[in-house]
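Below is one structure, written out as structure tokens; comments come after it.
One protein chain omitted, others in place.
Take a look at subunit A:
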Amino acid sequence: MDDIDAMFSDLLGEMDLLTQSLGQETVPPASLPSTNDNVNLSTSYTDLNASLNELEDTDLDALMADLMADLNESEEKLAAQIEDLKGPSPPPSDLPPPPPKGPSIRPASSLPSPTSPASSTSSNVSTSSAASPLPPPPPQATKPTKEEIEAQMKADKIKLALEKLKEAKVKKLVVKVLMNDGSAKTLMVDERQTVREVLDNMFEKTHCDCNVDWSLCETNPELQLERAFEDHENLVEPLLAWTRDSENQVLFQERGEKYEVFKNPQNFYLWKKDKRALKEIKDKDKELLIQENFCGTSIIVPDLEGVMHLKEDGKKSWKTRLFQLRASGIYYVPKGKTKSSRDLVCFVQFDNLNVYYGKDFKNKYKAPTDFCFFLKHPQIQKESQYIKYLCCDDAWAMNLWVTGIRIAKYGASLYENYKTAEKKAAVSSVWTNRSTPSSSNPSTPSPTIKAKSPNQANGHAQEPQPRPVSTDFGHVPPPPPPLADFLPPPPPDPFRPPPPPPLAVKSSLKPALPHRHLPTNFPPPPPAMDNLPPPPLPPKDDAPPDFLPPPPPAAGFGSLFPPPPPLNSLPLPPPPVSFRGVDQSLPPPPLDAGFLPPPQPMFTGAGAPPPPPPPPPPAAAPKPALRPSGSVKKMPPVPPKRTTPSMHGGGDGDFMSELALAMNKKRGLH
């Protein structure tokens, strides 16, 4: 046993080093220009320096500034944590209700703590808590035996080690995103981030109106293509397919066609009808169409049929064919055959293909019209016989086909994405509306406002916190209430928004953040929860936000959230469960944040498990597991951006030095 333990602590130590060198975990803040660079140590061929060299000096400076800011913050935090270390540990044991901790983290931390300070503040805390004999957690009825605890701790250690290993493999890219006005923002994107998360990030950076049309698009000048990434896709993966010398770009722009099918479903599902009639269609009928086609047991693809011009197999000529779209692929009617299903010949299926808009193909390929789209494997970056080009008679037909193909390929995800985007848009508009009043009148019950204003139109409660909801429709309803509860912690009355406006803002931010962690992080096994004392381990990520505004020390927690106990005590409706978990996890964060290079990672986040006493674990747990869709940052402009994002200071060291090196080199060259 001891050997194993020793081994693990070694392993953990190493891992920490590794993670540190990787650094920069996350996401939010950093945005810089750049091409795609693969920061990942292990995998990518691209080397960071090279990519950095390609950056404009100004971009570099900006990136640097961003990163430095993060670093500083994290250092401060770290310092704060260190101070706290001694102090805070005892409290956790005393406080029964406090934040449930990710069990796994604690034990793990206990081991490595000496070796790797970076590992996590929480670890330290946890150690202490572990030491305290009886964890006071109310929820757990059964007391784990010592063996169980040990076993659990060991399991947790293993898990932590593995997490770190995995973390070490996470790829990150510095992505330069071009704006409409020709300027550019640069972001650090990690391979686990979805396009939705990156978009949210961009919203924060740009103060745009956050409407659902905002998209990230890829362009490839060589193929003259354009494609808006779908919100659920991971951004890094397609970017990795770009060639080293590619002039591809990522654009941030509004694209009306992205969700047009949900705004005007009749244009897609009733396209055969007279166009004027389609314009006059009632909202009620639109809803019905969406209901019929996207909310049933099966997603229904518009039944498109039409003649298109095809160029394939690397040939130069265009030939016409009668095509049909079905859920299983695109088919064509062979010459001399009927249109009956059994005679159709499969043209493509969508498993390995994406659909792209082609630009100016009339010139390039002598296409009959400029309304072209094509299908190719995402990795193909140059002209190839494996690309299938299709040309429609008009823009209307082209949009029909491209959208139809997207529905067939992505199915329910598309609608989920739309709902998420819509919520996002609603929330942000709320925020903008609300920012004035809140400042002037602190007492305004922010929660209420939110609840009412935003998307009513759509019929859902808009949750103030956009993100939690993001994917899981089921989630939606529950979130709002919790928020409400959450905000006004001090007063017994849940609906009263006592907290001063600024606070409110922050708090709202936090919940969101944690939430995302929640899902991502391990859903701790119930037993684990029992074992663990309830020491407050803050999810690292969360920590920063809370943390920043207030003084770093633990105090922050207290001052900010005096109400935590009340929170618990409040009779919360069941749905909030997951939320609660969040809340609790929030308070403790201050310490940890600094330390770990908090990879957003799923694993590290301590907060996730909903240990909160009241909630029945099962309910809460499953959901997160289903969908980690977290959005990284969610909140709108209000919050101080800088602060939020940077949480990972610790790990940055190596990265920073690399960056500095690169800058020097580059400057040297000039």
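Quick note on the criterion: a residue touches a chain if its C-beta (ideal position, glycine included) is under 8 Å from a C-beta of that chain, and two chains touch if they have at least 3 such contacts; residues count from 1.
Everything below uses one rule, namely that contacts and distances are computed from a predicted model.
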Missing subunit (named according to UniProt) among the choices "PH domain-containing protein", "Serine/threonine-protein phosphatase 2A 55 kDa regulatory subunit B", "28S ribosomal protein S7, mitochondrial" or "Sorting nexin-2": "PH domain-containing protein"
Chain not shown: contacting residue from A:268, A:294, A:318 or A:331: A:331
Which residue of A:163, A:213, A:230 or A:422 touches the chain not shown here: A:163
For subunit A, the residues touching the chain missing from this view: 155, 158-159, 162-163, 165-166, 241, 243, 270, 272, 277, 285, 288, 292, 296-301, 303, 326-329, 331, 338-342, 344, 346, 349, 351-352, 377-382, 384-387, 522-526, 602-603, 617-619, 621-622, 624-626
